[in-house]
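One chain of protein is taken out of this complex; the other chains stay put.
So, chain A:
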Amino acid sequence: MNIKFALAGNPNCGKTTMFNALTGANQYVGNWPGVTVEKKEGKVKGNKEDNITVVDLPGIYSLSPYTLEEVVSRDFLLNEDPDVIIDLVDATNIERNLYLTTQLIETGVPVVIALNMADLIEKRGLKIDTKRLSMVLGCPIIETSALKGTGLKELIAEAVKVAKQGEHQLPQSIFSEKIEKAIDTVVPALSETITANKKRWYAVKVLENDEKVMNHIVLSSQNKTTIDSLRKELETELDDDMESIITDGRYTYIQKLISTTVEKPKEKLTMSDKIDKIVTNRFLGIPIFLAVMFVVYYISVTTIGTFVTDWTNDVFVVAIQDAVSGFLGSVGASSLLTAVIVDGIIGGVGAVIGFAPQMAILFLFLSILEDCGYMVRIAFVMDRVFRYFGLSGKSFIPLLIGSGCGIPAIMASKTIEQDNDRRLTIMTATFIPCGAKLPVIALLGGVMAGKVAGWKAAGFIAPAMYFVGIAAVLVAAIMLKKTKPFSGKPAPFVMELPEYHIPSAKTVLLHVWERLKGFLIKAGTILVVACIVIWFLSTFGFEGGSFGMVEDTANSLIAAIGDFIAPIFAPLGFGNWQSVASSLTGFSAKEAIVSTMGVLANVAGDPEDAVNVAAGVAKWFPTGMAALSFLIFNLLDSPCLAAISTMASELNDRKWFWFAIVFQNVYAYCISLMVYQIGSLVLYGTFGFWTVVAFIVLAFMLFMLFRPDPYKDQKTYSLRSVEA
């Protein structure tokens, strides 16, 4: 039999962990509310009798229509008729979780409660009378621990049983007599098309005057007047608006219920509270965050990072190149084939793969920070900074995710309520260096270090680039917030903070592996193609009047293309065709910048000798400033195609999309121009026409940054839209 379960519950109570445990999927889990924005479907594994589908819904606190997550969940539960709702209730926070339960039961769909995190009940000194709780609520309760995988079989068995029963108890009354009487008056007024089991839900919503429901159902004008006056009567009598009265009613009911079923130990400051006191301290909060991120990036590209990467690049890749070319020579492969494989594919992909260990370490740190619950605190700490610049701390969440990959970061901006703030975040989220940009940073960091004699501090480049990314977001935000399309007060910041926990090795390693796997797959597909294309373009061309393989790469096709565009980038310090070609391939994937550099360095190098990519690349940049400017340009310009298409679908508007693309590239160009020209003036004393231009750009930017905000007095919140 085909059965459909819906997983519903509060944010961060373990729905996605449960979903993964049930279906064997590897959906992204994180220790903060709102990781899942869209619903996801999967099949329950290990059940042969029935065909069971589970739908993981975004976490919600209620079934009101105010947030995107609520609308998605609510529409699914009411319109797609799941057979059973599996309601995840966090045992450590039972009162708040049961608030949603009372609403889920009202929808008329049978509910099975999974009392999750049951393993923590005893640890916390809690005592829960599940039998009584189950009896009063009228639905079965199974104790589970999604993380440890306990109770899942029992849960599925119970849910299947309930689904097959067909009939189940109708939702019962939970409110005070007055409200219940009002509900009883509304029920008969509802149209016959609403089935008996859903009547109570609609009656409560009609009483609350829920906008979405009111637009959706038909009431005779006479009934409407009766209900309106009934509502007004209750509101005057209880001196509150109807929605608050209902909310209050639910909490009163739950309080009564748990006073007889749950025993809580005396409250004391928990470990989380103690940690929060320090990391969200008004003076220490931001310095701690900066220090943490510095250490993360510094360690990723230096200590363990370089040791492993140097070894892979110098020894491993070269050894493979030698072995493969020897093998191809012995089987008599043509020299052309040998060249495309050795110089093109291995040289290019190898240059990127060499950075895999560094990425793995970065991903490991980021996963630990996310999973332990620290990252979401940062959104709170940064809210003060962001609000000063006209953004909400909520905009910081996509930026945090962006340090892993820009695509989920752009998608995470969905939870930002205000349209203009969401657009702003989508446009700027990819300024944060993603994992794919790490190889670029590491390679260019090495180049820069090589340019400055005796400077061993290449490791500082990676954390510096992270902070450049954040600064770039803030600068862009300040400038744009002072223009009309982006003006408006940010929404108030209200967010639940998860408890700290020691990250589970399984979750963290799974994260790291998932991300690394994505990177390796990309290396094996997009990058191989990119490398072959680049190899072809850099090996063939017109020389001596005829088309063919060229002796000098300067005559190759790619050089011709690059030379054509290069003058545009000359003011930024990298007006040579090699760097231009690398930047262009960066749009396919940011790692392709490194792989292209690998191919070009290999092709240009002495065919007899193995090539050190970094040394080859260093020749293209006359000064360290030029390398820095190249790095910053590639950090801030439009992201890879995959991220660009995500931007397009999230912005969902042609005009905005093109504005975003133009803005990102012009912005990147301006910043790089200023860095290169002013930097060169300071360091090397070079002065020219473009130095003047750089100062004009700087003056313009400073004006945009510090001019009085013409929309400062706008007290209203900007527009928002919630569409499912």
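Criterion: a residue touches a chain if its C-beta (ideal position, glycine included) is under 8 Å from a C-beta of that chain, and two chains touch if they have at least 3 such contacts; residues count from 1.
Here is the rule we use: contacts and distances are computed from a predicted model.
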Between "4Fe-4S dicluster domain-containing protein", "ABC transporter ATP-binding protein", "Phenylacetate-CoA oxygenase subunit PaaI" or "Ferrous iron transport protein A", which matches the UniProt record of the unshown chain? "Ferrous iron transport protein A"
Going by the contact rule already stated, which one of A:F289, A:F493, A:W513 or A:F695 would touch the omitted chain in the full complex? A:F493
Among A:K161, A:K256, A:R384 or A:R707, contact with the omitted chain is made only by A:R384
Option from A:D50, A:E154, A:E180 or A:D248 whose C-beta touches the chain left out: A:D248
From the list A:T23, A:S62 or A:T539, pick the residue that touches the absent chain. A:S62
Missing-chain contacts mapped onto chain A: 61-62, 64, 66-67, 92-96, 99, 243-244, 247-248, 251, 264, 267, 272-273, 276-277, 280-282, 285, 380-381, 383-384, 387, 392-393, 417, 491-499, 717
